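Sharing a structure, written as structure tokens. Questions coming.
In this view, the complex is presented without one of its protein chains, the others remaining in place.
Chain IDs A, B, C and D follow the sequence of writing; residue 1 opens each chain.
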Amino acid sequence: MTLTTALIAGLVLGGTYALVAMGLTLQYGIARIMNLAYGDTIITAAFAAFILQGGLAVNPLLGLALVVPGGFLLSYLIYRLILSHLVARASDRGALEVDSILTTFGLLFVIQGVLLVLFGGNYTSYSFLNVAVDIMGAKVAANRLLALALALSIGLTLYLLLTRTRWGTALRAVAVAPQSAALVGIDVNRAAAFAFALGGGLAAAGGVVISMYQTFTATAGVVFTMKALIVVIMGGVGNLLGALCAGLLLGVVETLVSTYVDPGLTLAATYAIFLVVLLWRPQGLFGRVAR
Amino acid sequence: MTYSKGGRCLPSFTALATILGLALAPLVAATPAGAQDRTSVKIGYAVSKTGANAGGAAITTIPNYRLWLHDVEKNGGLELPDGSKLPIELVEYDDRSSAEEVVRAVERLAGQDQVDFILPPWGTGFNLAVAPLFDRYGYPQLAVSSVTDKAPQFVQRWPRSFWFLGGGSDYTGALASLLSAQVEAGTINNKVAMVSVADGFGIDLVSAARPAMAEAGMDVVLDRTYPVGTNDFTTLLNEAAASGADTFVSFSYPPDTFALTEQAQVADYNPKVLYLGVGAGFPPYGRKLGDKAEGIMTLGGIDAKNAQNMAYRERHKEVTGEYPDLWGSVITYASLQMLQEAIRRVGLDREAVSAELSGGTFQTVLGETKLQDNRLRDLWLVGQWQDGQLVGVAPADRPGASEVILPRQPWK
Amino acid sequence: MTPLLSIDELTKRFGGLTAVDRISFSMEEGEAVALLGPNGSGKTTVLNMISGHLPASAGRIRLGGTTISGLPAHRIAHHGVARTFQLVRVLPSLSVEENVLAAIRFRVRPASAAEADEEARSLLERVGLAGRGGEPAAALTYIDQKRMELARALGSRPSLLLLDEWLAGLNPSELRIGIDLIARLNDTGMTVLLVEHVMDAVRALCPRAIVMNAGRKIADGATAEVLKDPEVVRAYLGESDAVA
Amino acid sequence: MLSLDEISVRYGKHLALDRVRLSVREGETVVILGANGAGKSSLLKAVAGLVRADPGGAVTFRGTSVSGLPAHRVLEAGMALVPEGRGIFADLTVEENLLLGAYARRARHGEGKMRELVLDLFPKLAERRRQIVGTMSGGEQQMVAIGRALMSAPDLLMLDEPSLGLAPVVVGELFEALARVRRTGVAILLVEQNVKASLALADRGYLMEVGRIVGEGSAAELRGDPAVQRAFLGLAS
Partner (left out) sequence: MRTVIGFALAGVVLAGLAVAPLYLGPYGTGLLIGMTGYVTLASAWAMFSGPTRFVSLATVAFFGIGAYTMAVLYESLPYPLVLAVAALVGLVVALVVGLSTLRLAGVYFVIFTFGLAELVRQLVTWYEVNVTGTLGRYLFVSFGSEVIYWQLLGLCAATFLIAWVIGRSRIGLALKVIGDDEVVAVHCGISTARVKLALFAVSSVIITLVGAIQAPRWTYIEPLIVFNPTVSFLTLIMALLGGAGRLWGPLVGAVPLFLLFEWLSANFPDHYSIILGLLFMAIVFVLPKGVLEFAETGLRRLRRRPPQDGSATVAGKEVEG
């Protein structure tokens, strides 16, 4: 395996991580909700795509158009009905963090329970776009390439929106200084609800794409939450491009460790890097948007 | 000092004692049910409905328990030696994939619910966790979903334990001799690329495979272990392709097995022998791959000519909505049939049932079934997808065995 | 004789902002000095650096000849610096006595439990909170919280006491009591550096004053003189000809 | 234009504002003077909707009640606050800060014109459009803060100690800029310690001590009032 192939494989793998992490970085960075049920949103979307594909014969790409708005709406409702009350009563960021961790932990169980009742605990998978694409001599699965492409395009689009539009700048302002945001006329609560919902939409997009090539179960959400969390913290909380870069980086590191060191140590390497980043640069490799 | 914590602890402490008392009161009050004028047979189990093990349990264990309960009910209940039939009263718990929970749940079934029989949990680790309890409370343990070479020692230690799925060296030994026969026939070279998942199952098999392969004259040119939860195998497959081995073996779990299959197609990796771990015997696996499954090998398999087994498969589909997997499921169901038959022969006395299970011969969906030293030895050790069926190809001398077809066709 | 406190070219930068710009001064043992200046001129930042709450960006702080800048705050406390806070900081879930014990029991040579109790009682008596040690600190009135905070600072047996607007927010009669309290402390030899806006108190307590503006020291001398200094008056009241 | 009637604010047991009455007329510049802790900031915060006043009082702006409105609604009504410590978005650029200044619906219409005006008032901001605000000097940051507030096209601009921590030269520049703002016709409610400069700018002023309004008068009257000087330096007592 040449270094180039390894790097390409790593980038493609990282595309999945980045795609999954960007939604969480919006939710945590802007809406300030540490969402432990994030991975379960992903799994829910994966099941939705599976049903659409298997039961209704809807092409998963088309499914994206249905599932992503669904994820957005569901997350919006969750924020409005449940989380906004926590935000309202929290005296400081620390209190909100503890409250949101606990609440979304409960939510995790609820979503998981519902999925279990609906689909059982079985492994679920289907196959879509599992064809090889040749990139500089490396063979890459089209569905994984799609994840990378989606991650890059969503990441860059959102980045442009966040930096080039008033609306996006307002979201960043909420992340950086919610108190001051109110002073320029931004309805902070609405902005946060929107950011949370947007994060949910991204999670749904990730779920649909992942369902094309990865086996999932109703209980697998935690794994995605964890991976996303690692990427978010590495990239800098609320930093979209940071999440994109950190996701890709993580994919490359895993592939390189697997190629040149020992595949048994890939996950250990992931956590080790993560811990080192935390200790060395707690604000993330790419800095934080918030402060 | 007025602000020490000692002063404040008193009311809470009393409150706590009360809570504790209330909580434990029903335990003391419980009395054993009268054994004579019984109206039902109590059967209990604890199994992972949630958590990390839920996926496995949902394939091999839970559907078969349901199917069996359904069948018994349709039959009018469990038949006793006097010909009478008693309905089954079911007690089920979720062990939440936690060892402590499964242990306590079994204690609860034995001590609190005082069930007549306990069906085992899913997984090698959990079966071992509850084995001392089954033994202490005198329940026969029909451990199916556990692959272990230590079964003979376990039988020594816990004489009422029964082990149905063989050990790692059974499977790898059969695979190794199958491979060496193919080398001799000139179909493949003697190089093997081997990957395994880093948990009890994967490591047990790969540790058994190493000496087995060596003994059979196979040369393991790649031997890698990956962590549980890995879903990208690009690197491993590339290495395997580069190793020049004609045989690729993975001792993997369902998500990994699926991912390996998909990614092997993408990489256009075509070893002459493709042997994959758990999951390659799941019906959706065959359905999803269709023609492409042809020639893929794994643990287990069936004798497609065995009418009883085929009937069982249809019934399974009818009752649970999905065909059973082609390795553990049918054995799980057979073990339950054995329990049912033993009860019919000797009644509800657990000691007698254990003895009967140990020594008796039973007609099950597997055909005529008899345990040797509390272990089921008539197993399909290697299966191969042929014409949309996972047929048993080893041991080749077992009645009903199919001829192995190698080399495998490249991906289309 | 070496001064008790000597500060050399002390500087603090926050990002692009220089909050304290090369401040130098020293204090003799037993002195009471006021650190003055309009809001935002960097006085509290100086206190924060002396007490170790903030690390200095540059410069040196020495206490009785030992360099204390760069040490963690608890070590500086052990060297003999105690302080109060601009916004009074009580330990709300502790009793008044425990608030004081917190300092007594963690100084370099902590007192035994029994001695500590005794000492806490006498300190509370000294600040006028005799017999109220058992009350929850959160329930005290504002002035009493300030008293308690002072008792806590004294519990460390400091050689240098830093008071950050300790008198702010007190009504005239409370002010009188507060000034007396500090005056008596100073009379017993305690070195006091106070940041204060209540000028009457400054005049009454401190023979010497240092004035800062926009991070720089603009005056240092006898209080009465300093307060007449046109530059100081300008710093406080602004320049009338600022608007052309 | 703006009138406060019996406004009280308390933090726990501490009464920060005690039944304050105050008014600002159209186009007028009013300064609130007072020593540290007199309650000046609390007053502005109560008007801007950042702290909740006791239910007894009322804040009326151009005839409609704005008591109890959240901050973003107060802004829409036409009052912009430059808070103490400036409250700018330090991680964003000058341009972005100004862009957000015009986030309010009321500001969108005349945004272009307002931007011209702001850049005209603070030419430095035009030069530094792409700079991250956090890296600018204190005086420049204050310009950004005022510029941002003006972008919302307010009828009343409230400033909380804008000269805080600024070097004397910069304070001079600041007040010159405020004078220019004043000339545009915007009413200004200013909280300041810099007595002389702010009285030179203002039409009228109030003097506060421990949560109460203790004096009121035209700028000229207050300039000569010994009570003002006493409040800061205690010289006369």
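Basically, a contact is a pair of C-beta atoms (placed from the backbone, for glycine too) under 8 Å apart; a residue touches a chain by one contact, two chains touch by 3 or more.
What you see is a predicted model, and the numbers here were worked out from it, not measured in a lab.
*Asks:* Hey, which of A:Gly54, A:Pro69 or A:Pro282 is the one touching the hidden chain?
*Replies:* A:Pro282
*Asks:* From the list C:Met27, C:Met49, C:Leu63 or C:Leu101, pick the residue that touches the absent chain.
*Replies:* Considering the complete complex, C:Leu101 is the one touching the chain left out.
*Asks:* Touching residues of subunit B against the unshown chain: what are they?
*Replies:* 4-7, 9-17, 19-20, 23-24, 27-28, 49-52, 92-94, 96-101, 103-105, 107-108, 110-112, 124-126, 128-129, 131-133, 136-137, 150, 157, 198-200, 202-204, 207, 225, 227-228
*Asks:* Of the residues in subunit A, which ones touch the absent chain?
*Replies:* 34, 82, 85-86, 89, 91, 93-94, 97-99, 101-103, 105-114, 116-117, 222, 226, 229-230, 233, 262, 264-265, 267-268, 271-272, 274-275, 278-279, 282
*Asks:* If you put the missing chain back, which residues of subunit C would it touch?
*Replies:* Contacting residues on subunit C, toward the hidden partner: 51-53, 72-74, 77-78, 82-83, 85, 89-94, 98, 101-103, 105-108, 110, 136, 138-139, 152, 155-156.
Everything below uses one rule, namely that only the chains that are shown with their structure count from here on.
*Asks:* Centre to centre, using CA atoms, which chain is the farthest one from subunit C?
*Replies:* Computed centres place B farthest from subunit C.
*Asks:* For subunit C versus subunit D, what separation do you get between their C-alpha means, in angstrom?
*Replies:* Here the centre of subunit D sits 31 Å away from the centre of subunit C.
*Asks:* Which positions in subunit D touch two or more other chains at once?
*Replies:* Residue numbers touching two or more other chains: 90.
*Asks:* Quick check on subunit A: which residues sit in contact with 2+ other chains?
*Replies:* If we look for residues of subunit A contacting two or more partner chains, we find none.
*Asks:* Taking the touch rule as given, give the residues of subunit B at its contact with subunit A in the complex, in rising order.
*Replies:* 48-52, 54-55, 57-59, 62, 195, 198, 224-227, 229-232, 234-236, 238-239, 242, 254-255, 258-259, 262-263, 265-268, 279, 282, 284, 288, 322
*Asks:* Any idea which subunit D residues touch subunit A in the complex?
*Replies:* Result: residues 48-50, 70-72, 75-76, 80-81, 83, 87-92, 96, 99-105, 107, 148-149, 152 of subunit D touch subunit A.
*Asks:* Which positions of subunit D touch subunit C when the two form their complex?
*Replies:* Residues in contact with subunit C: 13-14, 35-37, 90, 134-138, 161, 163-168, 171-172, 175-176, 179, 193-198, 200-201, 210, 229, 232-235, 237.
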